[in-house]
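Step one of this worksheet: look at the structure below.
Missing here is one protein chain; the remaining ones are kept as they sit in the complex.
So, subunit A:
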Amino acid sequence: MSSDYEISDDDENYYVDDEDMIDGTQDDDEDDIDMDTFGDDFKVASKSKRKSYEIDYESLSQTAVEELMQSDVDHICGIFGVEASTAALLLRHMSWNKERLIEKYMDNPTKVLVAAGITVEEPLSPPAPIRSHCSSASASSRRPTRSASKLLGLASGSKSPKSPSFASPPLKATRPPKSAPFVCPICYDESPDLRPLALDCEHPFCSGCWIAYASSKINDEAEHTIRCMAETCALVAPDAFIRDLLVPEPGAPAGDPAEEAANAATWARFQELLVRHFVASNPNLKYCPYPSCTNTVSCPAAASKASLITTVPIVSCGARGIGGAAQMSQSQQLSIGLAGKEHKFCFGCSIESDHRPVVCGAAKMWLKKCEDDSETANWIKSNTKECPQCMSTIEKNGGCNHMTCKKCKNDFCWVCMGPWVEHGTAWYSCNRYDEKGGVEARDAQSKSRASLERYLHYYNRWANHEQSAKLSVELYAKTEKKMEDMQITSALTWIEVQFMKKAVEEVEKCRMTLKWTYAMAYYLAKGNEKELFEDNQRDLEKAVEDLSELLESPIEAENIPTLRQKVTDKTVYVQKRNEIMLEDTATGFLEGRWKWNAAIEGFDVPEKTEY
């Protein structure tokens, strides 16, 4: 795959010039044609029947999730007879757990309404002098340090608006006070065109401060619960209030365009946060982890932890590439290998790619292990030995072969690992390889080394496939060039050379499978089942390497028809081997056939450890 052959400057230039060859939109159209024209070349099993390694799921757009939220809200409205905004706040407060909300609300509606920040704790005192910090009296036992805040009037109290009755319209207390001029207690602005706004608690602040505050909560803290700014006031701003802040009313005089754009972005972010909160509260849903993607996947079949020992819930949110606000150029996307890629991720764990066939528990354990010790282990293996007595790892960086362990003070010979006393005066040389002491010491050492070697065996193959998959961007570019050449040197049309691209796609897909089979094999307990697994793995690997080689072979005009036949046949074969690998492993999980050599999350702990 990655032989130096063909990586020349010419190829690089070609690749850069013809970026749009790999343009996502163009590809989509072409794929459709492919399916029709090449339906016979690639006998893909019909997509309608779900395979055992696939899982039922549905991808939802942000709007679709908002509809789900709305239906929950409507449900609650119907039961409690409250307004939609109240129902939404109640549900959010209870993390969208309808049953618990209904139970608690039926028990004591006032308590729930107060806890959710919808109504104030005590009935409001007559709206005489409203002090911006009036709630400090209710600070109460929770925070003893607050006892001083009554003195706080010095800063703002004397200047607080004294008269206006903000009582009437519950949400929009936008009426400017008539008697005393309004002074915002936050920015101290007192200009007459200020727009004071307050929630039901009637703590007025100017709209500018409200916007700054809400923007800071939403953008900097990713917080969707925007509470009143007054000290200790726990009232939560309903969505309509936030919308009125951030979205100018139709027909309103146009403000600063940059500011309006920023506010619109904040409003969009707020809505996204609400959806994210809903998705996070529902075990059947998961938010797409790809950058700036706002889709959600619904997969009830993988909602419980228990399901993860029998299935590998790899899902795709339906979007491709990087979309949304953070538009990246095509070349940027290509450079990180995301152009036109499906957003595939695991519903069951945090791995953001396809880790079939291995289950989440084993995949996570493997990644953790690789993170911990791959490179270090490599170095240790080639540069150190362990003290035969205490097994401390020792690096010899000079001196004679008489070693004294720093830790246990054991004297031994670096060459044969036997005790030094048996060496007598034979300094600087060791001819005692087969003597008993040395054999024993080497035995013990070889055991620990064997486990390391075993790990490295699997790790190297894993890493190799990962590396190859990373190089696939390059391979795609190279293949595009070959397809071009073929059209020039032979009578094949553009559509007819698509078999090359299909083959590359298949190779990349299978390398992903192969990569994870090594993680799986590392944890599989020795036995017939493992042997069968490794047979399947070997067959797939052999097929993939053969196809890779074919793709790399030079193009000669007279060979093209044969090559096309060979590649097409091999692609179908590889596809089948991959199906078998995935299918058999998935069936094995359903049957509970796989036995592990380590304790994998969710599975029984194996009785004996045999590799």
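One rule holds for everything that comes next: a residue touches a chain if its C-beta (ideal position, glycine included) is under 8 Å from a C-beta of that chain, and two chains touch if they have at least 3 such contacts; residues count from 1.
As a convention for this text, contacts and distances are computed from a predicted model.
Enquirer: Given the choices "Exosome complex component RRP41", "Pre-rRNA-processing protein RIX1", "UBC core domain-containing protein" or "CCAAT-binding factor domain-containing protein", state the protein name listed in UniProt for the chain not shown.
Expert: "UBC core domain-containing protein"
Enquirer: Check the options A:209, A:417, A:477 or A:560 and report the residue that touches the missing chain.
Expert: Among A:209, A:417, A:477 or A:560, only A:209 touches the chain that is not shown.
Enquirer: Among A:231, A:422, A:440 or A:485, single out the residue that touches the unshown chain.
Expert: Answering carefully, the residue with contact to the hidden chain is A:231.
Enquirer: Who touches the missing chain here, A:187, A:222 or A:408?
Expert: A:187
Enquirer: Touching residues of subunit A against the unshown chain: what are they?
Expert: Interface residues of subunit A facing the absent chain: 132-133, 142-149, 151-152, 154-156, 185-189, 203, 205, 208-209, 212-213, 216, 229-233.
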